[in-house]
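One chain of protein is taken out of this complex; the other chains stay put.
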Amino acid sequence: MIIKFTLNGRSRKVDVEPATPVTDLLRETLNLTGTHVGCDTSQCGACTVLFNGDAVKSCTLLAPSLDGAALTTIEGLSGSSGSNRLHPMQEAFHENHGLQCGFCTPGMVMTAVALVTRNPAPTEAEVRHGLEGNLCRCTGYQNIVASVMAGAVAMNEPAIGE
Amino acid sequence: MSNIIGIGKAPRRKEDFRFLTGRGNYVADVKRPDMVFGVFVRSPHAHAVIRGIDKTEALALPGVQAILTGEDVAADGLGSLPCGWGIHGADGLPMKEPPFPMLAQGKVRFVGDMIAFVVADTLREARAAAECLAVDYEVLPPVVGVLEAVRSDAPLLFDDVPNNLCCDWELGDKAAVTAAFRKAAHVARLSLVNNRLIGNPMEPRAAIAEYNRGRDHYTLWTTSQFPHVVRFLMAALVLKLPEQKVRVVAPDVGGGFGVKQFHYGEEAVITWAAKKVERPIKWVADRSEGFVSDRHGRDHVTEAELALDENGKFLAFKVTTLANMGGYLSTFGPNIPTNLYGPLLSGVYTTPAIYCNVKVVFTNTVPVDAYRGAGRPEATFVLERIVDVAAAEMKIDRVELRRRNMIARDAYPYQTPVLVEYDSGDPLGCLEGALTAADAAGFSARKAASERAGKFRGLGFSTYVEACGLAPSRFAGRLGARGGLYESATVRVHPTGQVTVLIGTHNHGQGHETTFAQIVSDKLGVPFDGVDIVFGDTDRVQFGMGTYGSRSLVVGGAALSKASDKVIVKGKKIAAHLLEAGEHDIQFEAGVFSVAGTDRSKSFAEIAGAAYVPHNYPLEVLEPGLEEQAYYDPINFTYPGGCHIAEIEIDPETGTVTLEKYTAVDDVGTVINPMIVAGQLHGGIVQGVGQALFENAVYDEVSGQLLSGSFMDYCMPRADHLPNMTVETHSTLCTHTPMGVKGCGEVGTIGSPAAVINAVVDALSHLGIHHVDMPATPNRIWRIIQNAAMQQAAE
Partner (left out) sequence: MKSFAFHSPGTVPDAFALLNDVSESKLLAGGMTLLPTIKQRLAEPAALIDLAKIPQLSAITVDGDALVIGAMARHIDVVTSAIVRSKVPMLAHLAAGIGDPAVRNRGTIGGSVANNDPSADYPAAVLALDAIIVTDRREIPASAFFTGLFETSLEPNEIITSIRFPIPSTAGYAKFKSPASRYAVVGVCVAKAGGRVRVAVTGAGPCVFRVPEMETALEARFEPGAIASIKITAARLNSDIHADAEYRAHLVTVMAKKAVAAAIQGL
């Protein structure tokens, strides 16, 4: 079936087999491999993307559900292609050593962006609670929590030059 | 040069950008032209005879390219998956080493054992064919626990392995220990279980294999911590291929923790199958598949006894352990509960006599091998638990008892009674630092506040030492290692003076691209941004043993340091020529070669340029180019150590244990990048906390099924389970590594289980509790509290 949706700010029209999770559509058809698959029970959160602005697990979202929607993946977060400029949340993860092996990172960053969008000034406890659906095996979460706290501050600052 | 970023600084990581922007390159991201997909058919039974496999129906399904089974493996005369260690029992005989076929032959020995490999044009077609494959099993009774496995009436996994006993291993002076126990004023005893764990790196295992008939050449992309070792084991011993005809690539790897430091059957099968179908084949494990095929960790049942004199001085320590190996010997399997366990039982104490007996046992479970810490957390847990038991029984303060028995800083180097000689350390310094950082003095007030709220609060201490920086090859060889354990590095200076490092360790989260660049920046005075680190490809990197055992910085970093030194030596020769001075008059500092006592100098980049444009160059005595390689084999293990303090609160109504505070003061030697070291400690500590409070791999005793086979049932630590931790370093320098480094990858996991459980037991001590097995789940703690209350009521 043909679906039309906005992917990372650009309209896309794709012919998909309905029984296709969005993870497969992104990774196999559209070559956007930044969205990762870490489990098969919708528990790990590595595949988190923004679906109409909400953080959702793309392994548990069917491609046909994208029709008419707006999807943002990790590849679309940092803005214009060809630029190395990071989103403030990505920058905060870099600055606070909020990643090690990098596998959970896209899902963590997308969850964090959605969290801060809903709650611009979260407490540490709110951040920890907000990350309950994202597993990380490397960091012990400490620096991820610090990153999200810092990212929240940065996201609320007016961007320089804009 | 202004952007030299050297040792002790905390530059942000060079590798972050690709991961933060979704541009990492993990095996599952790799696509090859005309690629087909593979699925492994795995045994649903823990123990069964394979009566027959009928491929007919499955082969007829659309898209199916091949179905390979154990019979095909045998027909091609392929080898068994090798074990890298051959240990010997107390009787001097070698361990029992039954074959580990890459696809089961005649029998399956655990749920998840591989039966067949199905290759089809699409993943969906491969799955359909895998489901359709007809396997006729004769189901046998399984045995999953070590206590049951060694009973005389237990089912046997292998006909020629009586009592399922792989090896009855011992270490230490049994007679001295027996004599010391006779003199003891007090003997503390403890029985415990070290729970089975599943490492679960967030990236599931995956592999892609491709065969090029024109070159008779294979390429394997695999989620491995040690691609060169995979190539050697697979090519030389399993598939019997010329090693130079095989390239193994381990690109970005999403966490390892030991789980990816073995040569897995899947790697050999897919490489072998790629030639048969002559198309690239991709296999990516589901998480559910990972649970029943990734090698598991820990799983010990232990009895320990500690003999003390009337002042609490440790006289002797005796440990008897049954260690679960699972259904086959994995790459490092038998080494973990023996050589990486017994020698650590001295801890940071002066115990003069130690004896350890380990029975290594086969069961119908996933093979058990190294998981972060590997043997050393188990040893630390036994020792630090029994010290608390002894302290409680002798009514000596737990901290004071530890102080009385610690090795003094000036007593190093210290030869333990169990093989190893510690080169340096300061256990007391770590302990005192941790007491301060944890505000141990304020604990009683916090405990009183908890009590007012109806909660139990506990404080737990654990000291530890680990042997890491694996490993001195000759020493390891005496213990049974069948390979070398050195590391190699090449420093390739480009004509512009920028540097590419080719190193045999593998970066899968440890920050090597940053840390190693700092070392080169520091040594050669080149800009941090001008150094790139290459790893994980046997066609690019000369050789290497990979990353595990907290060895990358210790052994790989040493090789890198040595190779950098060689570059400087050659650079001085070139500089001497260009500056018309004697070689011995050339000084090198911060990227500048200069003639001592003059203002004549050449920059590092100028020297590099001269090496590659050798017009004015001593070609008669010196080769052009500037590239040096070094192999480094350590002369001893390194011995990081430290003190961890956990503070927990128990809600007696639900039995829930909450980790309230965690403090670690660790001696990891020289710190290259403190930000990265802290990150390693955080992650390591939480894996140990996971073992203590949450994680448990549980098998059904009757069916042999893994009951905790998904994240729904295997509890991984999550952000909202944990507090912020305090981690500090209190370093003494390693005396035998070039930079004084000791390693930090595993320390967190080694110190933390005992600290947490000691805190839990402390919180329950008023109920007469002296031990709690891991994980301290709410149900278990509630049950303990209930039983204690009933017992107190009965008394």
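Letters A and B mark the chains in the order given here, with residues in each chain numbered from 1 onward.
To be clear about the criterion, a contact is a pair of C-beta atoms (placed from the backbone, for glycine too) under 8 Å apart; a residue touches a chain by one contact, two chains touch by 3 or more.
Fair warning: this is a prediction, and the values are worked out from it, not measured in the lab.
Which of A:K57, A:H97 or A:R137 touches the hidden chain is settled by the complete complex: it is A:K57.
In the complete assembly, the contact with the undisplayed chain comes from A:M1, out of A:M1, A:A121 or A:V153. Although one chain is hidden here, its contacts on chain A can still be listed: residues 1, 17-21, 40-43, 45, 48, 51, 54-57, 59-62, 64-65, 67, 111, 114-115, 130, 132-134. Although one chain is not drawn, its touching partners on chain B can still be listed: residues 124, 131, 288, 653-655, 694, 696, 698, 707-708, 711-716, 718, 721, 777-779, 782-783.
Convention: only the chains that are shown with their structure count from here on.
Across the interface of their complex, chain B is touched by residues 27, 31-41, 43-44, 46, 73-75, 77-78, 84, 86, 90, 93-95, 97, 99-106, 109, 124-125, 127-129, 131-132, 134-145 of chain A. Those residues of chain B that touch chain A in the shared complex are 12-13, 15-24, 26, 28-29, 31, 199-204, 252-257, 284, 286-288, 508-511, 675-676, 678-679, 682-687, 710-712, 716-720, 722, 724-725, 748.
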